[in-house]
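Up next, subunit A:
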Amino acid sequence: MNHDVVIKAEKLCLTFETNDGPVHALKDVDLTINKGEFVSFIGPSGCGKTTFLRVLADLETPTGGEVSVNGMTPREARRKRAYGFVFQAAGLYPWRTIGGNIKLPLEIMGISKDEQKKQVAEVLELVDLKGFENKFPWQLSGGMQQRASIARALAFHADILLMDEPFGALDEIVRDHLNEQLLQLWAKTNKTIGFVTHSIPEAVYLSTKIVVMSPRPGRVTEVIESTLPRERPLDIRETPEFLALAHRVREGLRAGHGDDA
Partner candidate 1 sequence: MSLVLAALAVWAIGWGINIWIARQTPGRWQSITSATIFGITLVLMWELLVRGSGISPVILPPPSMIYTAFVSSTDILMADFIQTFVKGALTGYAMGCTAAFLTALAIDRSDFLKRGLLPIGNFVAALPIIGMAPILVMWFGFDWQSKAAVVVIMIFFPVLVNTVQGLDAADKMQKDLMRTYAASYWQSLFKLRLPAAAPFIFNGLKIASTLALIGAIVAEFFGSPIVGMGFRISTGAGRLELDLVWAEIVVAAVAGSAFYGIVALIERKATFWHPSQRKGRGL
Partner candidate 2 sequence: MVMMRNFLPILTVTLVIFALWYAFAIVLNKNWAYDKATRGGYELSFSELVSDTWTQKKPRLPTPDQVAAEIWKSTGTAAIKKWNRTEGKPFSERVSKVLGDKKSLLRHAWLTLSATMLGFVFGTGLGILLAIGIVHNKAMDNSVMPWVITSQTIPILALAPMIIVVLNAVGLSGLVPKAVISAYLSFFPVVVGMVKGLRSPDSIQLDQMRTWFASKSQIFWKLRLPSSVPYLFTSLKIGVAASLVGAIVGELTISQDGGLGARMLQGNYYGTTILIWAALIFAAAMAAVLVSSVGLAERITKKRMGFLA
């Protein structure tokens, strides 16, 4: 087995039974994600991108096929705290300070108080929120709250970071800023990142690999390897190479849609 493979899905299926008949959220998904990759999942609603991420996180159970995370089942991986999850909303506890919020997973995992302090300071620095340790979530803007939520996901040094449309609720200016910061963070920490998004420029800007999905049934229509260099300033989004990639993604999405009756 290639030790570089972090996530492997084979013929993965997830079917929900509803009053209107079965819904194939995922059908025969085959995908391999290697260590250190930044993989974006993009597609219209119902294409299964969030569901796939949740299966990796053991928040949903597949009804068919195989999937492994770090060589283990998702349940074992979750038990071993192999990944950090960032949701669409920051979801910080209003009754804890920012520092307290970041400590939350560390407390649960039984890490010593000194270690906790160290990790909190380290990770706040990484997301550029140094000094906000004693503030409460409602005192921070939306973008800052989401940065704190990312810090929380990084705090316990998991190799994998799973992010479900984390910047979807923010305005474009803040979003650009956070995209840049996320790439810098990725360069520094070298994590394997799974990122769900609705935005084509975001997917192309951030990823080394773009997985285009389409709905009914939820499936992978195309996997695009990015030709862009790892170091990417924001204005790379205006280069012809970038636009070509974005075009490819757009075509992939349209093809997926075209398959729909």
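On how the list was made: all candidates are chains of the complex that A comes from, given by their letters.
Assume a residue touches a chain if its C-beta (ideal position, glycine included) is under 8 Å from a C-beta of that chain, and two chains touch if they have at least 3 such contacts; residues count from 1.
Predicted model only: the values in this text are computed from it and were never measured.
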Message = Contact as defined above, complex as supplied: which of the candidates 1 or 2 touches subunit A?
response = 1
Remark   = Given the complex, residues on subunit A that touch candidate 1 span 57-59, 78-81, 83-85, 87-89, 91, 93-95, 104-105, 107-109, 136, 138-139, 141
